[in-house]
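Every protein chain but one is kept in place in this view of the complex.
Letters A, B and C mark the chains as written, and numbering starts fresh at 1 in each.
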Amino acid sequence: MIGLNHYLIVSALLFSIGLVGVLRRRNLLMLFFATEVMLNAVNIAFAAISHYYNDLTGQMFAFFVIAIAASEVAVGLGILIVLYKKQGSLDLDELATMKG
Amino acid sequence: MENILSVLVFFPAIAGLLGFVVNKESARVYGITVAAMEFFLSLWLWFAFDGNNAGMQFVEMIPMIPDFGVSYYLGVDGISLFIVLMSTLMTLIGMMSMNITKNIKNMVITLLFLEMTMVGVFLSLDAIIFYLFWELSLVPMLYIIGAWGGPLRIYASIKFFLYTFMGSLIMLVGMLFVAYIYHDLTGVWSFALTDWYALVLPVSYQLWLFAAFFIGFAIKVPMFPFHTWLPYAHGQAPTIGSVILAAVLLKMGTYGFVRFSLPMFPDASVIAITPIAIIAIIMIIYTAMVAYAQKDMKQVIAYSSVSHMGIIMLGIFAMNAEGIGGSVFQMLSHGIVSGALFMLVGVIYDRRHTKIMDEFGGLATVMPKYAVIFGIMLMASVGLPLTIGFVGEFLVLIGFYQVSPIMTILAGTSIIVGAVYMLSVYKKSFFGPITNEANKTLEDLDVKETMSLVPLVMIVVWLGVYPKPVLEPINNSVKAMLSFMDEKAITQEAKDMIKVAKSTQEIK
Amino acid sequence: MENLVYVALFAPLISSLFAALFGMSPRQTFVGIVSSVLLFVSMLASLILAYHVYQTGMPIHVTMMEWISMGDLFIPFGFLVDQVSVTMMSVVTLVSTVVHVYSIGYMDHDKSFNRFFSYLSAFVFSMMVLVMSDNFAGLFIGWEGVGVCSWLLIGFWYHKPDQSREENPSISPSWAANEAFIVNRIADLGMLVGIFILYWNVGSLQYDEVFAALPNLSESILTAAALALFIGAMGKSAQFPLHTWLTDAMEGPTPVSALIHAATMVTAGVFLVIRANPLFSMTPEVSFFIAALGTFVAFFAASMALVNRDLKRIIAFSTLSQLGYMFAAAGLGAYWIALFHLGAHAFFKALLFLGAGNVMHAMHDELDIFKMGGLKKQMKWTYIYMGVASLALAGIPPLAGFFSKDAIIETAFNEGRLVLWAILVVTAGMTAFYSFRQVFLTFDGDERYKEFGIHPHEMYKFVLVALSPLALLAVAAGFFQGAFHDFVTRLLPEYEMSEHTHHLALILGAIVLVFAVGGIVLAYKKYAKGLRRDEKVENGFLYKLLANQYYIPHLYEEIISKPYKMISDLMWKNVDLKIVDATVDGIAKFLYKSGDGTRKMQTGNLSSYLNWMAIGGILLLVVAMLSAMLG
Partner (left out) sequence: MYEQIAFYLFSVLTVILFLITVMSKNVLYAMTSLASGMVLISGFFFILGADFLGVVQLIVYVGAVMALYSFAMMFFDATRDVKEKNTNSALVFILGGMSALVLVLMFAAPIFSENIQALYPMHPEVGNAQDVGIVLFTKYLIPFEVAAVMLLVAMIAGIILAGKKMDQSFTQDMSVDEEILKQKDTK
């Protein structure tokens, strides 16, 4: 029988894949994809917990995660476009403007 | 005038704020006037003070954050009364003798704010208010050292600030924990000291809390080995900064021990007697030796301060009325004497722009008045009878003798080593022929300097000959505190160690 | 009568304050005169008090006001005029008055004339507080007060530069002053400890209460208290090993040496032992130690005086030696004899010093007796005074010294301490020798001073007249032995010679006299005809040892002063700066460095930030896991 742990492990694996992407990617767009992966991984965990504990709170959280992810993408992509217009590239390594 | 204490605390600060609109030329006069008014207010407090009442007087309490028991809570007793008087007096005298010309207005305003924090520390009976003033007092001092100091002033002021700040943060944790325990036991929050006094804590709690408070106070005192900020601060500070620092700010530490550590943690204090006495003896002898090795006159006085603070620490942990009362008196005595000595060093520094003793020699010939006043202060510093220095030192030593004769003898060497460094300073600077051409044309004390030093000389002699008006209120409060500690102590050892004066019962 | 007590006490203080008013103005003779008159008033008051006490036998006790009151400690300013203190008061005020008058002449040319009188009178005030106080704390006030005045007066000529020890054994007045103060402070610590012991065991510091409570105390406490108090006395009275300051104190003006370092302050130690006699008579071991130390110092100091060439130092050594006699008497329980010798000694020693002052004045501050000789022609009166004083010192009958010193030596015999007795007898001979060696070298023989182009002249007339009371007393004081005995033994314990000693008294006296006369004769043969220096003796080991004061000052410098300085430097430069402060700075530096180091993390590169974030997240996860597993 598939238990909660199964879902959580899948979620963990997906999360780690997202993390690898975040660490590995230099292209900002790809970075965004990787974060989406992580968010989705977390959503699976929420939904699974919600299911196995018979509690809607998990799903609620998943909704809000989705909402936030959507707004993040909206704003993020806007910034990316601005950046691309300015820099002509989406490479992270060229964005050293945050150095103090 | 029921809210005399609030007036005392906030009058200098408000006057300081108004000082921003005073024009530059009259800033000094304005400052002196305000400080004098403040001093007369504190004198008035003394006259209104009931010397036979050992408890808190003129109490004011206004709840500030009722949910957490923080209140604006002031009060004065025999222990704090004279320290407040001494603070206002030294601010006034320091202001009078001040010869800073650069940014004088800022200096005056800073000093007035500093005065508020000093008076506030000694008058507050609420831990949070106490802590507030305690920390606030660092800021004006930091500014004074950092803005008017010598070449190393930034290093010195930062060291002073961070060192004491670190200590007081640990103390804050202790305070919060006491409040937490209080809440745990009684169900209400309170930061009022008088509430905390009623708290009987297990010995292990007491030890930890004692340690937390100890670090805060010990750095301020400063106790060995936390003393190294002091020589730098004194060495770099302008004269007025050194005067206030030595006279008042150091007393905050020892006052803290008397006000917080002893009554709140009697058992832990008794356990701490031996370690603290050992540290105090190291302070006395070691720093006296270091003082003897100094080349810079001001550093000698700075290290001698540490040495004298050792005497005060020893007396506080004598656990009898003689010792604690002697310590409180010695706080006053050291405040006045070391303040005067720093002012005297400032006098010669203004003329020669050096404090190195090798540059001097034979000053007694060219500056006789200066030499006389220096000599009197020197004698008070080494504890000559009939000067203010003797009374406190004698009481402290006689008090601690009951705890440990051997340690008293070791601590008593302070009268020898103290004489060694002080006399060698005097000999190097004032005796001998005038070897340095630059010294031949030095001018003796001018009117301003004489006006500010002579009152101190008079106090030194007056309180040396007739200390009763000061000793009596101190005596009553200290006796009451001791009998309270004795009742509160849990362990038998502590009860044995805390000696309630036989005459306490009569007062009750 | 009570008012007289205050007059006797405060007249010197007023004198001091009056002189201090003019302290910075140039020399004004009236300052000296006013001071002397006030001192005279004090003397009169003391003498009237003495007469009163003699007549009624009742001590006068006044309490002026409360001084320190804290806890159970209560110390008043109380003054007690009884047989002992009134004797001291009379001696002190009498000698002081003479010295004040003398100083008007002696300090004539000094520009700090007024200041001198201020210090001198302050000293007298402190000394009066010391002897008159009715409690140990009050005694300590005076004790420290005389110490400070002594510091001021020794260092009176503070402007003199430091010299090497070879040129001037006491380096400089300011150096000598500091030495005196610090050595006295060492002893004062002992005294303080004694006071503490008494306070915590008795609960009071008043003499009467303390002495009344003594029988209830255990022997060890009594011994400790007596020993501690005696350490205090050792410092003030310059007993071995705290004696070096006394000869160095001769750097001060001569009237100071006469008043402080011969007649009054140095006898404060003896006074303390006499005052606290109930304590000391209950501690026989300590008393015997006092007697033995006194005897030793008597001999020890006399031996150094034998070869010294400095006029004032010879007298200083003799003072030391006589103080030894006094302690010997006090230690043996003959307190009244000690007090008697104290008084007699004060008179003739002050006279001797003041005479030496005349010589110095005449010789333009030259002190080397090898450079003097034949001065009796120019200075007849001084010669007579010093001769009389030396005879008294040597113990030739019927002068004062004979009665008092003989009584001490007799006491030693009476107590069966034959070793002490023998040493004291030999010392008496040495005393006679060195005092007359000095007299002959100064006043007899060839006029060696001429080589140095000095034209000596006699002192002012009024000074010589002022010295006459001292001379009179030095001659006549001995005759009052009986009356004095009756007077003071009302307070002090009676001391009577045993039958056996009484029978031998004449023989014993004769033995002492033989030694004394022998010493004088020897000195006459050797020096009266002029100075013949014997190179061989002078280069001998013993001579050098004595001339260098047994190398004790050198020793102190090598094992105390220099190491102290060295350790102080070490403490400062190595311990305070390199260990304590470096630790603090080290912690601060570590924080700075770690900040500096981690600052490199902030590259501005987002991906490396992400790496750090991931590392942090994983660390948190690990911690969470571990805590879950462990918890």
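Here, a contact is a pair of C-beta atoms (placed from the backbone, for glycine too) under 8 Å apart; a residue touches a chain by one contact, two chains touch by 3 or more.
Nothing here was measured: the structure is a model prediction, and the numbers come from that model.
By the touch rule given at the top, the unshown chain touches A, C in the complete complex.
Where subunit A meets the chain that is not shown, the touching residues are 1-2, 4-21, 23-27, 29-30, 32-34, 36-37, 40, 43-44, 47-48, 50-51, 53-57, 59-60, 62-64, 66-75, 77-82, 84-86, 90-91, 93. Hidden from this view is one chain, which touches subunit C at 611, 614-615, 617-618, 621-622, 624-625, 628.
By our rule, only the chains that are shown with their structure count from here on.
Because contacts link the chains only in sequence, without closing, their graph is best described as a line.
Across all inter-chain contacts, the pair with the most C-beta pairs is B-C. With centres taken as mean CA coordinates, the chain nearest to the overall protein centre is B.
With centres defined as mean CA coordinates, subunit C is found 92 Å away from subunit A.
Between the Cα centres of subunit B and subunit C there is a gap of 36 Å.
Separating the centre of subunit A from that of subunit B, both taken as means of CA atoms, is a distance of 60 Å. The set of subunit A residues that touch two or more partner chains is empty. Put simply, subunit C touches subunit B in their complex at residues 23-24, 65-73, 137, 140-141, 144-145, 148, 151, 155, 158-162, 172-175, 178, 181-182, 185-186, 188-189, 192-193, 195-197, 199-200, 564-565, 567-569, 571-573, 575-576, 580-581, 583-584, 588. Contact residues of subunit C toward subunit A in the complex are 599, 602-607, 609-611, 614.
Interface residues of subunit B, counted against subunit C in their complex, comprise 159, 162-163, 224-225, 227-229, 286, 289-290, 292-294, 320-322, 325-326, 329, 362, 364-365, 368-369, 372, 379, 382, 384-386, 390-391, 394-395, 397-399, 401-402, 405, 408-409, 412-413, 415-416, 419-420, 423-424, 427, 430-434, 465-468, 471-472, 474-475, 478-479, 501-503.
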